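I have a structure I would like to understand better, so I am pasting it below and will then ask my questions one at a time.
Only a single protein chain was left out; the remaining protein chains are all shown in position.
Up next is chain A:
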Amino acid sequence: MRPFTYERAASAEAAVAAVASRPGARFIAGGTNLLDLMKFQIETPAHLVDIRHLPLRGIEDLPDGGLRIGALATNTEVAAHPRVKREYGVLARAIVAGATGQLRNKATTAGNLLQRNRCPYFYETSLPCNKRQPGSGCSALGGVTRSLAVVGTSPHCIAQNPGDMAVALRVLDATVETVRPDGSQRRIAIGDFHLLPGDRPEIEHPLAPGELVTAVTLPRPPGGTHRYHKVRDRASYAFAIVSVAVVLQEDGTGRVAFGGVAPRPWRVEDAEALLPSGPAAVVAAAFQGATPTAGNAFKIPLAERALALVLSEGRA
């Protein structure tokens, strides 16, 4: 790790001001992604502002029947929350399909949403990578691409968003709440939170420097049957090759998002409208325009099979 100074923020305002005013300053929450990357010197912050002790950890009912999850609520706390287990089951399922018991105790809701990608070339600092070193090139193109994205990519980056929780938040129509350095607050729809790479793959989310995520809110529970199915190389404790989050209603309609296939949780509303026609129609529409490589084209038929499995269970 490169040397850095450390402070524990006394308030959200102080945390925002500390990061906004110092070049190279970063928030640290659970630290499970940031410290990992700092050890590889992929991230080299000069100053860390520890936000873990801010009062942003609660999970509260909203007057409209929804739920407000504090940015610092741990993955374990969210998955074990009685209303999440009962009414937002897809979220509990997605969280416990990710990482490990130890990591979920530390990982926070905001940190999880902001975790960086798992492209093997992003981690290999001797090779070019447009995310790590803007403009240096993409080593994955022409390389080993098995785990990488098949849709939503650009000629500058084909990394996938590796998260599980975010895929469930996408089918739940979650909103990310933030506070900006000027004190104003804003609400960002989860579908707009993870940016596609385009020609600036190093810009991964719309947050300004110092902008602090304070909460994630969920609208009223959608009802229906909730499923999260993750296909991975080991039965436990591995990132998704393909995952699918589904909320299925009794009339056969529902919502579908895929993980492990795109730079963001991949939900196409026009595609999920085809649910009554079956998984092949949904996947054909959701992956229209996909540009897989020879090494990861298998993800599209795999996504169809994962969805078919979930639908057959959901109706049983």
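By our rule, contacts are C-beta pairs under 8 Å (C-beta built on N, C-alpha and C of every residue); 3 or more make two chains touch, one makes a residue touch a chain; residues count from 1.
One rule holds in what follows: contacts and distances are computed from a predicted model.
Q: Looking only at the UniProt record of the hidden chain, which name from "Protein kinase", "ATP-dependent DNA helicase RecQ", "ABC transporter permease subunit" or "2Fe-2S iron-sulfur cluster binding domain-containing protein" is the right one?
A: Listed in its UniProt record, the absent chain's protein name reads "2Fe-2S iron-sulfur cluster binding domain-containing protein".
Q: Looking at the full complex, which residue from A:Ala92, A:Val261 or A:Ala306 touches the chain that isn't shown here?
A: A:Ala92
Q: Taking the entire complex into account, which one of A:Ser126, A:Ser184 or A:Ser236 touches the absent chain?
A: Only one listed residue reaches the unshown chain, and that is A:Ser236.
Q: For review purposes, identify every residue of chain A that touches the missing chain, sorted by number.
A: So the residues of chain A touching the unseen chain are 1, 3-8, 28, 31-32, 35-36, 39, 48, 50, 52, 76, 79-80, 85-86, 89, 92-93, 96-97, 100-103, 105-106, 236-237.
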